[in-house]
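Data block below; observations after.
Left out: one protein chain. Kept in place: all the others.
So that you can tell them apart, the chains are marked A and B in the order they are listed, and the count of residues begins at 1 in each.
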Amino acid sequence: MTALLELKNVGKAFGGLKALSDVSFSVAPDEIFAIIGPNGAGKTTLFNCIAGALAPTQGEILFQGRRIDGRPPHEICAQGLVRTFQIVKPFRGMTVLENVKVAAFARHPRPRDAEAAAHRVLAHLGMEAFAETDADELNVAQMRRLEIARALATEPKLLLLDEMLAGLTPAESAAMCDLIRALPRQGIAVIVVEHSIPVVRSLCERAVAITFGEVLAEGTTEEVIDDPRVQEAYLGRADAKVDA
Amino acid sequence: MSGFRTVAIVAALVVAAFLLALSDRYYMDVFILTCFYGALAVSWNMMAGLTGLMSLGHALFVGIGAYSVAWGASVQGWPPLVTWPMGVVIAVAAAAVMGMLCFRYGLRGYFFAIATLAFNEVAFFSVSASVALGRSDGLILPTSSEDSVMMLQFFDKWPYGLIIGTVLIATLAIGQYLLTSRTGYYWRALRDNEEAAEALGVNARAYKLRCFMLSAGISAVCGAFYANYVAFVDPRSVLGIDLSIQMLVYSIIGGMALLWGPLLGAVLLVPFSVLLRNISAMQGSEIIAYAVLLVVLALILPQGIAGWLTARWRRRKAAPRPEGFASVAAAEKSA
Partner (left out) sequence: MTFGIFLQAVVSGLANASIYALIAVGLTLVFGVMRIINFAHGEFLMIAMYGGFFAWSLFGVDPVMAILIVTPLLALLGMALYGGIVRLALKVPEINQMAVTLGLSLLLQHLALVLFSGDNMLVTQPRSTAGIVLGPVVIQVTHLIACGASLLLLGLIYLILRRTDFGLVMRAVAQSRDGAALSGIDIASVYKWAMAVGVGTLGVTGPLLVSILYVNPHVGALFTLKAFVIVIVGGLGSFGGVLVGALIVGLAESIAGAWFSASIAAAVPFAILILVLLLRPEGLMNRSLAR
């Protein structure tokens, strides 16, 4: 199967500072893929390069065979690649339904169609009861769910999730994981940036580990996590075992 | 759609006010001024309140409209049929250029406000220096003793009321149409969070530009009207920063989150300031009064009078329903 997303030697420098160098990996159309790495490894920079918030200074990013590196976020979204934000960014002056409707307009220019699509997404995520609630009044877990609802309303082929579980209770995390796990069956591939190794283990088939802006290991989740270099990068010593 | 119902109600009120004002030249003058400032404030607020772009140079577009008409009439003898569209086209083009420059470099908030102010000041001083545009003395439109529909010259005031009332209602209708369409949703999304909006497929630059151009076009229409109504323009009256500040005052006091909020501000303040000007011997007392109002309301009622009213109304409507937000949230948690 051809890759949905392919990164070829992607690099990003801020002035003289290299945040990413020579990052290459690919993501298949029906998988959940993880980007892992310690704090400050360049995960967020990589994420921003893929989503179009930053333009890479080197290499190519191909989505469905077309180059998207350096394209603005709205064009990347139109091609079917959408992201969420680690720090939730709801439209605070709008209701939940209106928030999702904004995203649905990406595929349905007519207001009536967009509203119907927004309702479908909300129903799918079990948020229909909140449709008329002001986005401002939601709690953290609900806001994260709204982030996903908005992203799904753009009808993506690839969804980029940035630390979606941070700050959630175990029960909320479990519900969120179930939601993510179901996405590939709906034809949506997922890339997660995630801190928690257990979550990555349970959620993702394949992963890439980066540290200091470079790829440390790529492969199946087990391989990557068990790689001694990854273990060392995470814990700072080779004999430690990441598990839990 | 409830929004259109609101616009229909507002339009009916405008028509009623017009009919009442027919009785007296003085009332008609107040009606005309209210509609003029109301339409301007609504168009300004399409940018500030709905899209989050605060312009402090909107007088520039009023000035372009007004000077197109005044220069066309006094120097070239052109009728409004030519000069109104000319003013609108120039204003929209100016907004397009300004917008492209500002948005390209991501100017927001204070920086965008001050950039627009700078464009306005350049125009103000350039016109003040331009011999063709009458320098700071301004231009007087030629008048004849006969009424002329072609030149929009009438002895009675009511035809002017009819024109500006129509402009106001059209502005509200266009605004309401856009608000329910994709454009309006995208504008509000950009206002609330530009980064998130872009990630969800909103072309920020294009939609901001569209908003800026529309707002400038409506302001130019108002300016063109002003020139025909007053038959005199000078830099201070149509290009001064005071005019831009007035749009802001009505919007903040009325309420920026709603399309008709700024109109409410104008309806409350324009007659009030006319009244104060007449009963108070003190020069500028009306400005002192609404400067105080502006400071106080901007601090304690950030959503403006209209926002406060609708919030109250919504709360009252929501109150009798037993299954409020809390129980819905509980249901969600148990699910």
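As a working rule, a residue touches a chain if its C-beta (ideal position, glycine included) is under 8 Å from a C-beta of that chain, and two chains touch if they have at least 3 such contacts.
Quick caveat, the model's predicted, so the values are computed rather than measured.
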| item | value |
| --- | --- |
| Visible chains that the absent chain touches, using the contact criterion stated earlier | B |
| Candidates B:L81, B:A206, B:L275 or B:A291 - the one touching the absent chain | B:A291 |
| Identified contact with the non-displayed chain, of B:C102, B:V238, B:V267 or B:A306 | B:C102 |
| Selected residue (touches chain absent from view) among B:A93, B:I140 or B:I245 | B:I245 |
| Residue numbers in chain B that touch the chain omitted from display | 48, 54, 56, 101-102, 105-107, 109-111, 113-115, 117-119, 121-122, 124-126, 128-129, 135-136, 241, 245, 248-249, 252, 256, 282-285, 287-288, 291-292, 294-295, 298-300, 302 |
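The working rule: only the chains that are shown with their structure count from here on.
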| item | value |
| --- | --- |
| Between chain A and chain B, centroid-to-centroid distance (C-alpha), Å | 42 |
| In the complex with chain B, residue positions of chain A that touch it | 51, 53, 72-74, 77-78, 82-83, 85, 89-94, 98, 101-103, 105-106, 109, 111, 114, 126-127, 129-130, 133, 137, 139, 142, 150-151, 153-154 |
| Chain B residues within the chain A interface of the complex | 180-182, 185-186, 188-189, 191-193, 195-204, 257, 325, 328-329, 331-332, 335 |
